[in-house]
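Missing here is one protein chain; the remaining ones are kept as they sit in the complex.
Up next is subunit A:
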Amino acid sequence: MELNNNQLLRFTTAGSVDDGKSTLIGRLLYDSKSIFEDQLASIEATSKRKGHEGVDLALFTDGLRDEREQGITIDVAYRYFTTPKRKFIIADTPGHIQYTRNMVTGASTANAAIILIDARHGVIEQTKRHAFIASLLQIPHMIVCINKMDLVDHQEAVFNDIVSQFEVFSSKLDVQDVRFIPISALNGDNVVNRSEQMNWYQGSPLLHTLETLHISSDTNKIDARFAVQTVLRPQREGFLDYRGYAGRIASGIYRVGDAVTVLPSGFTSKIASINSGEEEVSEAFAPMSVSMTLEDDIDISRGDMIVKTNNQPEMHQEFDVMLCWLNDQPARPRAKYSLMQTTNEQKAMIKEVVYQIDINTYARNTENKNLTMNAIARVTIKTTRPFMLDSYRDNRMTGSIILIDETTNETVAAGMVV
């Protein structure tokens, strides 16, 4: 099989209960022939036991036993399928209110978000919430699937009406690329195959849309950022003086000979060599994992960032982030948390809650200073050392942070630098 130039596309799916998310994923996997015989056999057996007629495609995406028993999805689950054009990773996240945290998690690495709307109900509160999170996490492409078109006689008017409802509120959001597709997940209309019931729809079916989204420019290729994960010091013949800085390029392009600055120290040097595995290369770009050597002997360790001298992030000890609280334990005002940004870790505190956002109405609340599970707020963070600041909007990899509570070691919050 010739798959050499096929790209990888990661997408999330969001919808409220019963909008047909499981059926849609099942349909994509089934029609793209990604469901294996033995999995199908096990789904058939379960369908029968539960008294369903035929195969319930939704069962394919139900992961753990508790969920199968309760009949709900409770966490992020990943699914895979490949077509002759692309490899896909689905982060399947639930749409219940208490699971904002899971949606944020699934959205963090996604190129695209599929938002499902039940054609009979139109835009509901959850739709706004899902669109908000997709825009907050800066998912580059949003695909709104209006599902169950078969239950509204495949009417164009119903579709158009929902599109305008959506556009009314999405105009307040920061979204770059939104598309709308009328589908029936159950019957497979406009999922993999073009619908014969909806000739009025001129666009592509969902799968074709996913296969052709332009994603090469989803990663920032301008601001070169390289966070050092670890230093390679091979203690062996031929490499005794070798000091390689290993990491994954967060954004931008690096070439041998580039003038670079190491942050936070500010020392400057030039790139002497770049290695990708055993192979020496003359240039490398995000998201490659490489190791670099510099012309000068500088003290560099994990958490340092190598950037191009002519394009540096600002350094600040106080800055604002949009924070999503992910833990049962509410935030403790002015408590110290461990803050991770790329491979850099330091102590930080939430100095101030500027406002919280109601994700259903997008209203700002400046009164409520308590951050509880699923809260989304603009906060001011204060760090103990200078923080290399890139806005999340410019750079999803360096503009993102997590907070860890060192009394429990849990990841309690995720933040996007404003």
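The rule is simple: a contact is a pair of C-beta atoms (placed from the backbone, for glycine too) under 8 Å apart; a residue touches a chain by one contact, two chains touch by 3 or more; residues count from 1.
In this section, contacts and distances are computed from a predicted model.
Missing chain, UniProt name from the options "ABC transporter ATP-binding protein", "Cytochrome c oxidase subunit I", "Peptide/nickel transport system permease protein" or "Sulfate adenylyltransferase subunit 2": "Sulfate adenylyltransferase subunit 2". Taking the complete complex into account, A:Gln229 is the one of A:Ser32, A:Ser204, A:Gln229 or A:Gln346 that touches the chain left out. Taking the complete complex into account, A:Arg248 is the one of A:Arg248, A:His316, A:Lys351 or A:Lys382 that touches the chain left out. The omitted chain makes contact with subunit A at the following residues, 1, 3-8, 33, 36-39, 42, 45-46, 62-66, 74-80, 82, 86-87, 89, 101-102, 104-105, 108-109, 215-217, 221, 229-230, 232-236, 238-239, 242, 244, 246-248, 250, 253, 275, 277-278, 285, 287-289, 291, 302, 326, 338, 340-343, 396-397, 400-402, 404, 406, 409-411, 414.
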